[in-house]
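Removed: one protein chain of the complex. Kept in place: all other protein chains.
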Amino acid sequence: MGNLEAMKPFPDSEEMEISFGPQHPATHGVLRVMVKLDGERIVDAKPVIGYLHRGTEKIFERETYNGAIPHTDRMDYTAAATNNQGLVGAVEKMMGITVPPRAAYIRMILAELQRIASHTIWLGTHALDIGAQSPFFYTFEEREKILDLYEEYCGARLTLNAMRVGGQPYDLPEGWSGRCRTFIDQFPARIAEWERLLTTNRIWKLRTVGVGVISAENAVEWGLTGPPLRGSGVKWDIRKVFPYDHYDDIDFEIPIGGNGDTYDRYLVRMEEMRQSVRIVQQCLARLPEGPVMAKVPKVIKPPKGELYFSVEGPKGELGYYVVSEGGANPYRLHVRPACFINLQALPEMVRGQLVADLIAVIGTLDIVLGEIDR
Amino acid sequence: MSDQQNVPPQAPSAPQAPAAPKAPWEEKPVTPVPQDARDHALVREIVAVLPDVVLEAVEFAGQITATVPCARIGEVCRTCKERLGYSFLVDLTAVDWQERPQGRFDVVYWVHRFSDSKRLRLKVNVAEGVEVPSVTGVWKVANWMEREVFDMFGIYFSDHPNLERILTWEGFNGHPLRKDFPIEGIDTGAAVYPEVYPPGGGPVAGGEGE
Amino acid sequence: MANPWVAFLLVPLVKIVVILGVVILLAAYLSFFERKILAYMQIRIGPNRVGPRGWLQPIADALKLFVKEDILPSRAEKLVYMLGPVLVTAPALVVFSVIPFGTGFTLFGAQVTPYLTDVNIGILFILGVSSVGVYGIILGGWASNNKFSLMGGLRSAAQLVSYEVPMGFSVVAVLLMANSLSLVKIVEAQKSAGVWFVFPGLVAFFIYFVCGVAETNRNPFDLPEAESELVAGFHTEYSGMKFAFYFLAEYANMIVISSIATVLFLGGWLPPFPSWLAGVWASPVFTWIPPVIWNAGWFVVKVFAFLFVYIWFRGTFPRYRFDQLMALGWKVFIPVSLVNLVAVALGVLLIGGPR
Partner (left out) sequence: MSFWGFLASVLPLELAQGLSVTGRFFFKRKATIQYPEVKPVPKDRFRGMFGFSEERCIVCHSCAKACPIDIIHIADHFEEVEVEGKKRKKKVLDRYDIDVKRCMFCGLCEEACPTEPVAIWLTTKSYETAAYERNERLYFTKERLQSWDGVRAYPGVVTPAEGQMPGDPTGGSGEPER
């Protein structure tokens, strides 16, 4: 960038290639998108990733199973609890461990709070990308309250490391469920406030309706999961299809969209936050007494075999593929990163649209580079 | 819910369940055992369409793994998608079995069917240097997944539209997830301030990392 | 005033210095107010470390920008690159020469007007001069030799060209009502009409205000510097004092647009409802205030109300997309302002009757 040669149009076209990122205010980290532009219209976009690659899967191979949990925190760092949940769920399933119900409920509470926290970040940054500044601060205020709850539960705010194979390392502190309920009960009013700011706003609708459209067939073809898939109208949620923990006891809806555009994905995520509120309320209401840790051996050694276990992360299906040789370390621990696969559809979604739409689509995919690059 | 078949039944969520028999979480866990799954319905479906592709079928913790010949994976995947309804490729990855005689790598495909929410794992054994037929023509999503496998394991996929490194940079020496790639990493020539911070970490001379 | 040269040279010079100083200081403090107001809308406190409650923050910012290294991109067109900030700042400041802040008053026995000059084509002068500012943005964006800057410059050019037209039409509506191009006369026309032009010209006022937001590249029309799309738009490569000039020009332009809106639609220095509430304004509660303070005070209050709304907009709205912005300008504002112009003309004709 920045030299006159590069700025000359291609010999027989009016196209200009421009590099969005890796340092760019709207690429949510170190994503780089090589965009070919015709004026403001995107001819082609090519995401370039890997700037945050830390070899997490290689690191997993030398860790014990519990020692791998802090590393999962750092993949999708906005959703550490669901990351943990996926890994411990995989190992527990492999070892045939049944988690005590109290621990399972605590996990569900943490995971749903995490979904809310992740979606609040998404809303804030997405709105910021589209130009509305204030929602960013409003959503982060709410997120801080969730992080406070996390800090009280496990001592960390972002990288929780809050789950262990076999259950939960800690029981809930005194009064935690009350404070959690206080937060959860006031939260729908806040969602309504944000919706007052955005949902009917004509500029917001102009910027999101019909932008980044992906049909249901295409969404499946591109392997989208999570809100991008549901926004296209596919009613599919791991929590319903392959219920883990005790999600089958909980009553909640899966919101879906119809058009598969950015606005639908926005509405889906807003509704998902409300559903998460419902789930947390139900979990708190039925939170059983009892131990939080199952009887597990001191050294976690799953049997020889391979297993894939996935949870519904805030970004989509987060899967863990564990290959064990019977040792204390995983032979191979592969992560199916939802963001990585969702991002792949970016060129499909932005082709023929404008530069501003690229930003909106990056925002609506809700990518976290920590998970994409691992 | 094929996923959940071999798992012990979930504990009742009622908090004050009579605890006369030990609760499942207080007992020693029953580990799932791999079983032959040639007679499993999902495998039979494939066999009914393509009779000779399933070399081996294992069920572990409710998940079916069917091993198919490497050269026919494209055909199997296309059949799975078009005739058996596995329209969704959930995951594609590889495992390095460094010392295994029959092919060093496993390439693992994990496909999903929406109609009855069944999942099936397809696996091929690949020797080093053997090209695997790409499934990008079957599922578009396989593109980046195969690039990642190529990047991390050095497995080549034939007919892939754009087989480049994806997470490491072009020209990176080695394939990080191979078992013979050192876990502490290799010298890529990208050291940061080596004259200020000598390799080895902490300031205790010669005392690091024992 | 024995020496006519004093009135001819010294008085305008003093006025220039005063106006420039006040405007630049105001622009600097406007950035402070913006940060504070935005912060308060975003449940933050905003700058509060420099000086008491942060009141010296603009000074600190200016000092920092002064001493900051001035980076010149190696592949930039040097002359044009340096000309850009000048071209954008100078017109923004020149415009203040014709803006009337109040009526004339007597100081040391001499008649002094609290504005530099009253040109009889004042509004035309303003429209003409302020349009020059766009060259600074385009040239700066082009000369930076950065694709983001170039796109920012292009967007700015298109935006200004599109929005100048409806803005001009809405100004013309006021001119029809005031029957003059002189800003002072326009205010006096509002005084004699007894009503601010915002009421008969509500549509024109609305169009002018929205176009003003677009002209100053403010949210929701801040596409030329759309942070999340174009990094910083046309001033991506600028740093130090040159950046400060762009910054200054943006805020000065905001003040300009607000001042013109005040003059054209809100009766300039007139208190609200000058004729209906004339009795109130003439009561001894207010008459002790010196008229110059009284007039300028109303002016400043109105300008600040505008500026507050500007900032409020910025805190609330998402940004338009480029094509939507163009569509809004060409498909909505220009036809509406044209229709409004005809309506206003008819109204003036019918109410005014045959002359």
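Read from first to last, the chains carry the letters A, B and C; within each, the first residue is number 1.
Going forward, contacts are C-beta pairs under 8 Å (C-beta built on N, C-alpha and C of every residue); 3 or more make two chains touch, one makes a residue touch a chain.
Worth saying up front: this structure is predicted, and the values here are computed from it rather than measured.
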item	value
Given A:154, A:284 or A:318, the one touching the chain that is not displayed	A:154
Sole contact to the chain not displayed, among A:134, A:208, A:275 or A:364	A:134
Touch with the omitted chain, as defined above, among A:39, A:67 or A:210	A:67
Missing-partner contacts on subunit A, residue numbers	63-64, 66-71, 73-74, 134, 137-138, 141, 144, 148, 151-156, 159, 161, 169-170, 173, 193, 196-203, 205, 257-258, 264, 267
Touch list for subunit C against the chain that is not drawn	37, 39-45, 312-313, 315-317
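The criterion applied here is as follows: only the chains that are shown with their structure count from here on.
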item	value
Contact graph of the chains (line, ring, star, complete, other)	line
Subunit A and subunit C, separation of their C-alpha mean positions in angstrom	44
Distance from subunit C to subunit B - Cα centre to Cα centre, in angstrom	63
For subunit B, residues contacting two or more additional chains	none
Subunit B-facing residues of subunit A, complex	49-50, 53, 55, 57-59, 61-62, 93-102, 105, 166-167, 220-223, 234, 236, 241-243, 246, 248-249, 286-291, 294-296, 302-310, 317, 319, 321, 323, 331-332, 334, 336, 340-341, 344, 373-374
Residues of subunit C that touch subunit A when the two form their complex	38, 41-44, 73, 75, 145-148, 150-151, 219-220, 222-223, 226-231, 314-324
Residue numbers on subunit B that touch subunit A, as the complex places them	1, 3-4, 6-8, 10-16, 23-34, 60-61, 63, 65, 87-91, 93, 95-96, 108, 110, 114, 117, 119, 121, 139-141, 143-145, 148, 152, 165-169, 176-177, 181, 183, 185
